[in-house]
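Structure in structure tokens, see below.
Every protein chain of the complex appears in place save one, which is left out.
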Amino acid sequence: MSKQLKDVLNRLSRHEISVAQAADQLADQTFSDLDFAKIDLERHQRTGYPEVIYGQGKSIEQIVQIMRDLKQAGQTILVTRVSKHQATGILKQFPNATYHATGRCLTDVSQTPPLTSSTIAILTAGTTDIPVAEEAAVTAELYGNRVDRIYDVGVAGLQRLLANIEVVRKAKVVIVIAGMEGALVSVVGGLVNKPVIAVPTSVGYGTSFKGVTALLTMLNSCAAGVTVVNIDNGFGAAYSASMINHLGGKNGD
Amino acid sequence: MSKQLKDVLNRLSRHEISVAQAADQLADQTFSDLDFAKIDLERHQRTGYPEVIYGQGKSIEQIVQIMRDLKQAGQTILVTRVSKHQATGILKQFPNATYHATGRCLTDVSQTPPLTSSTIAILTAGTTDIPVAEEAAVTAELYGNRVDRIYDVGVAGLQRLLANIEVVRKAKVVIVIAGMEGALVSVVGGLVNKPVIAVPTSVGYGTSFKGVTALLTMLNSCAAGVTVVNIDNGFGAAYSASMINHLGGKNGD
Amino acid sequence: MSKQLKDVLNRLSRHEISVAQAADQLADQTFSDLDFAKIDLERHQRTGYPEVIYGQGKSIEQIVQIMRDLKQAGQTILVTRVSKHQATGILKQFPNATYHATGRCLTDVSQTPPLTSSTIAILTAGTTDIPVAEEAAVTAELYGNRVDRIYDVGVAGLQRLLANIEVVRKAKVVIVIAGMEGALVSVVGGLVNKPVIAVPTSVGYGTSFKGVTALLTMLNSCAAGVTVVNIDNGFGAAYSASMINHLGGKNGD
Amino acid sequence: MSKQLKDVLNRLSRHEISVAQAADQLADQTFSDLDFAKIDLERHQRTGYPEVIYGQGKSIEQIVQIMRDLKQAGQTILVTRVSKHQATGILKQFPNATYHATGRCLTDVSQTPPLTSSTIAILTAGTTDIPVAEEAAVTAELYGNRVDRIYDVGVAGLQRLLANIEVVRKAKVVIVIAGMEGALVSVVGGLVNKPVIAVPTSVGYGTSFKGVTALLTMLNSCAAGVTVVNIDNGFGAAYSASMINHLGGKNGD
Amino acid sequence: MSKQLKDVLNRLSRHEISVAQAADQLADQTFSDLDFAKIDLERHQRTGYPEVIYGQGKSIEQIVQIMRDLKQAGQTILVTRVSKHQATGILKQFPNATYHATGRCLTDVSQTPPLTSSTIAILTAGTTDIPVAEEAAVTAELYGNRVDRIYDVGVAGLQRLLANIEVVRKAKVVIVIAGMEGALVSVVGGLVNKPVIAVPTSVGYGTSFKGVTALLTMLNSCAAGVTVVNIDNGFGAAYSASMINHLGGKNGD
Amino acid sequence: MSKQLKDVLNRLSRHEISVAQAADQLADQTFSDLDFAKIDLERHQRTGYPEVIYGQGKSIEQIVQIMRDLKQAGQTILVTRVSKHQATGILKQFPNATYHATGRCLTDVSQTPPLTSSTIAILTAGTTDIPVAEEAAVTAELYGNRVDRIYDVGVAGLQRLLANIEVVRKAKVVIVIAGMEGALVSVVGGLVNKPVIAVPTSVGYGTSFKGVTALLTMLNSCAAGVTVVNIDNGFGAAYSASMINHLGGKNGD
Amino acid sequence: MSKQLKDVLNRLSRHEISVAQAADQLADQTFSDLDFAKIDLERHQRTGYPEVIYGQGKSIEQIVQIMRDLKQAGQTILVTRVSKHQATGILKQFPNATYHATGRCLTDVSQTPPLTSSTIAILTAGTTDIPVAEEAAVTAELYGNRVDRIYDVGVAGLQRLLANIEVVRKAKVVIVIAGMEGALVSVVGGLVNKPVIAVPTSVGYGTSFKGVTALLTMLNSCAAGVTVVNIDNGFGAAYSASMINHLGGKNGD
Partner (left out) sequence: MSKQLKDVLNRLSRHEISVAQAADQLADQTFSDLDFAKIDLERHQRTGYPEVIYGQGKSIEQIVQIMRDLKQAGQTILVTRVSKHQATGILKQFPNATYHATGRCLTDVSQTPPLTSSTIAILTAGTTDIPVAEEAAVTAELYGNRVDRIYDVGVAGLQRLLANIEVVRKAKVVIVIAGMEGALVSVVGGLVNKPVIAVPTSVGYGTSFKGVTALLTMLNSCAAGVTVVNIDNGFGAAYSASMINHLGGKNGD
């Protein structure tokens, strides 16, 4: 039973609230209803993470309206998959926001979180994987994680990876981002004993099938300790990595 | 540069070993060569995890021979995907080993690891997902994790999940195992703020496509914090979960 | 044997028409032949539903010509998948028609049907599913159904759905529209005991495969009482839902 | 807010129960926990439909144990996908149960529901589709529906369908079951103006792809009013059809 | 309007039959209703081709019962996809029938059709394609076609094909049967100017995907004049080829 | 042995040509070598059909250059898949050529072939299938076939097909063109006893998968006598149909 | 023009043979016609490689008959994909033949070819890939190549590969055999500058899709110099590798 439910029941039992009020409170909407969207205004409080807006397919007006609501609720805002065109429109309304062009993210920070002492290492196999990596890096940094970027270290030139392996090994969690054949994740997974989160990218041509091949490679990785997210999902990898990076030795709360 | 490399170079520099010996040592095989297999005898030391044998497609003789090598190296052994027939054959040679029939695993523990105070919660959507869940549970317990099993809580009967949600919420990492449509992971991912590792299972018929549908559902989960492993890969999920469950607040080593 | 056939045979038997006339009438075209299209002018009479024009891939001229024929036959007209460009062209010829921009539909009502007392509930998981939902809503309302719109209630924030569940429960039939992983349908299917029609949408990226993942999830739903239509087929879902919503307790005719 | 929640809150408010009791009751398990399964004992009361056991992949012992629990709760039982071998084992424990060999179902009726006056028509394209049709028919009859069986009326011999069309037309809802190319559903959908539920079957060879082709045909049916269920899912089609067949003219409850 | 319809109408017009009788006759079943199957007893008269029974998935009893009905109607019978086990059972009841083991067909000829002067050439790429070729050959011969068999002439050894090309060229229609990469059809299509019907076979391994690769090759053949049937569908190819082979110079009837 | 080979050998044997000349002549190129293309200048003589240029992906210059060569060889020319832009460019060079806009074909007739007495019937299920149908019709007419166009007779409105069935039945070969679910071919195949060539089209949305669903439906058609060509391949269907329509009762040559 | 053609023409020109004889000789079958198979008796002479029999799907009798023909022609014989059961049957007839159980090959050597000085290195990622590797090794050795076997060196334990890299580097051509994610090929391709032939294997489970994932990985390898063969096609890889290994510095013949 959740704490909130217990509270409501206790207050009802003490006659501090009526049955109707209890019912109301249990059904209480902790989100703002914008007709086209129901925005979670207590997400930060509930999960420790700001609400995230997936920008693709939304109009500038819709994004601006959602950002206003979140802003009023005092939340830090992250918008992912923001085109240059969308960003220009949004920045007119939110001049203090920042557009991260490579990672196609827009952030508006209300309060800077404390920085972790441990790091998340973000690796890419090639240069064309960098936009996904930057989406991950911006997300991870917004959530207060130290990030080490190690880009363009694909396995066809193993020496590039080995020259950077110590930075990878000292991270608490590793994100490996690769398109085409995605083999980097197995090599990294065999060289470190930390959780590895693999992100396939839609980079490639022909039988890369817009990332499906890299995804399959990663799901079949013979290196244990690897988990996978959706194609191009830099945000999702960083979100999970941040959760792990923030885990202390104590029991879950 | 790895510690081992540094050591070899230092000893060479101090003339304690010759160039040839240094070269030998750098190439030194930390694995046993069985002709048909190269067995990693220092995996436990290097990664903190015992070597794992994937039993499917191996003869009883091959498994027994690998187990002998690992046993001599003093390692705890986990064999996954072991049929009843294989288990019977192996147990004749290793009478102290244990066969976990539901999870199709065989273990032979040389030293029991200390138990974590935090827990891994393992959920299944249905009863036919339990073999995969038990593969995960046996793996996690062998690696010293406390495990909470919460089986048959699929979303079609939401009350079954909600009645157990507090146990899920207090876990440090959650494994969600589901076949068919795999929707459980999104609901769980929305209710907890811990890393969730999703395992699609090959349970189902028709368009379940032997787990592909559940896999796709999980990769597309709208709940942040979810990562995914291969279909039926209970071992892989538990391995990652154990890594995360053992992470303390300190920097990586 | 259909009533029309019986009539023709009776009149032939009474010598009111000749054999040739009977043959003619049996083959009688109840459609208008436009060379490029054969339009069903008696559909409304036969099925109780207006003829529907699928606008995509048709020229403005073709749509206008078909509308003219239907209009002359006194039919209410629904054109689906109409782009803004097509709509502008059509509205010049049919200034009394209405373009529903979000749902990409154009309607020209000749007679308003009586409104049902029972309702159809239309749910979406996210905001980008709304165009498909509006195609469904416009269709359902055109066919005389009361509609309740409940948008952006995806399962990752279960409280948004639960806050609206009573409206869903009192509907006679429920349409659930979702892209990405499509898990909403299983949760709704578990919470109501009414027919649920699921519409996968092409919303998403990567392994959402333009709606295929949501489709598969819905087909595999562990909740009984769920049936599925083609990806983005808001019209089809509403058509079926309207049929069901209009069913009384009496036998079929 | 559900009636149950309201009741608990009212009784708490009237001090008839303590806070702890209220919390208990809200979390109250309306299911029996069998370790490997959580059985919904109030499903019949809640949904009007008996609990259904999916037999495939379950041991005879598991099925028997679940049936015992349901039996004690006074529920009518339906087990689907029961092999002859499983049936023999179950019937030893439940001699009053009935095994429907063609439809691979096992039923144990505790109370016969009243029969509907309206009918469900169940059509198959070929003779090899009959097992799926019988699964649907047994399910529908168990739920109190009159059923008309019209088998082997595939479109390659259109006269077979037309000779039976009046029976189809007077049904309140129609189930069309077909493998191979699944074209029957479009023809039927064009001839009736009742909801049509299509069931693809895994019958066929080569590019029938175990029912995927029939599924795709049905999803793309140009006849409006068609919805689709998973391949071979006769039970699911009947469940939805029964819901529709039982709908009266009154509002949903 | 069909001749049958005209007849009924004429007789009704002449008062030879009543309206009710006319309706009855129009719905008249030209098929035998066996409960599990509706057998087309006039197919031979209507199409010039005997009724065909697809044996796979049918019990020996079902096949025997259908054969009895066809036999009574004086029809020649072809049963395809008959296993050795099925054949043994059927031959006990129909000792005069013939089982063609390689082509897995069973025939029972009531009257031998006249033989065509023109030929159908049936080519296979390899030896493992021969069962499908024999299904085609038996079918074609049963329908009164002269057949030339040219087996094992795959393109990797072009000289084998070229040594037989004159026999191919003098055929009126050519059937090309190939698995694996299916390239034979393009080479043959380029060398003859007769209709070529291509049959992919499920022969092969790995990426032959049980005939899908051969099917795709054939559909994409750069040689004009090629049409394709389902994987392993020797019967279907022969049926079409026989239709073409029997076409004279006169108009269609 | 081909006639050409025989001739060369005869002339060599009679010392009319030298060994070198014989070798030259056997290797003699019956095509024009344009560097980027090898054009078959004797195709008409060899196969009775003009050379066809597939326009898509070729520059206007390339098409013009190939047409020049064919023109010089006195051949009738058919260019398929010609965009409006390409057509405009080509017509400047070949003002006597004709562009068939709906069928996206361009023809330049050098000599009109005699017209067949028998017909090819071309059916489409919908109006958006017409471009493919016109590609087929233009091709068939260019090759001297009488063509009957019967468009927009999809099975959802069976009466539209039945009203035209006599025209279909009197054709010598039938082409059925359909997208979406492609069911028309099975119904037609069941109603006629002539060869039916099915053309799937890329018309549709969602799970129509750009024609793959219609293709699969057609390959699985339960009506015998159906063969299939590639998606949108109106030309290929007409080429095969023309071959069949021109077949007389005599043996192959 | 081939030498054979020239010879025939010369002899015809010198009147040593008649035109008819020339025609005969040009069509001369350099293969034995066994009714079910056309066997290439001059393959060894023509290509330098013995004829190979693909054993799967052939009866023992068929294989024996083909071997007899080849044996009489003095050829060395290789049969691939031979089951233990088939081998036993064949060895009864050819007691001097050798069955290679792991590689499922059967060889009967008529003359031992000279051994190459350069080597082919054959690597596998795991132990379950060894049957495919042995098919390759037996084939390569039969064709006179020195072979180095380096098994179980998957990238998850990179040190196993690096310890053997010098043997790999000194090979003239490298065969890399891997299932699951197939990443080994990219790492090897980056470490050597010799042609690498990759063989995906059907080893794995879940999303390994019976070798498709490994195949896709290999086709997308970011390492240049990699080409790929069909899943499990050890023979094909060895055949190509042998061709390359035998290439000298001279021009092609």
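The first chain written gets the first letter, and so on, giving A, B, C, D, E, F and G; residue counts start at 1 in each chain.
The criterion applied here is as follows: contacts are C-beta pairs under 8 Å (C-beta built on N, C-alpha and C of every residue); 3 or more make two chains touch, one makes a residue touch a chain.
From a predicted model like this one, the values you see are computed outputs, not experimental measurements.
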item	value
Chain F residues touching the omitted chain (full complex)	27-31, 35-38, 40, 56-58, 62, 81, 200, 202, 210-212, 215, 230-233
Hidden partner chain, residues of chain B it touches	1, 5-6, 9-10, 12-13, 15, 18-19, 22-23, 26-27
Those residues of chain E which, in the complete complex, touch the missing chain	125-126, 154-158, 180-183, 186-187, 189-191, 204, 206-209, 212-214, 216-224
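One rule holds for everything that comes next: only the chains that are shown with their structure count from here on.
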item	value
Centroid spacing, where centroids are CA-atom means, of chain C and chain D in whole angstrom	25
Intercentroid distance (Cα basis), chain C paired with chain A, Å	38
Chain F, residues touching no fewer than two other chains	1, 157, 206-208, 219-220, 224
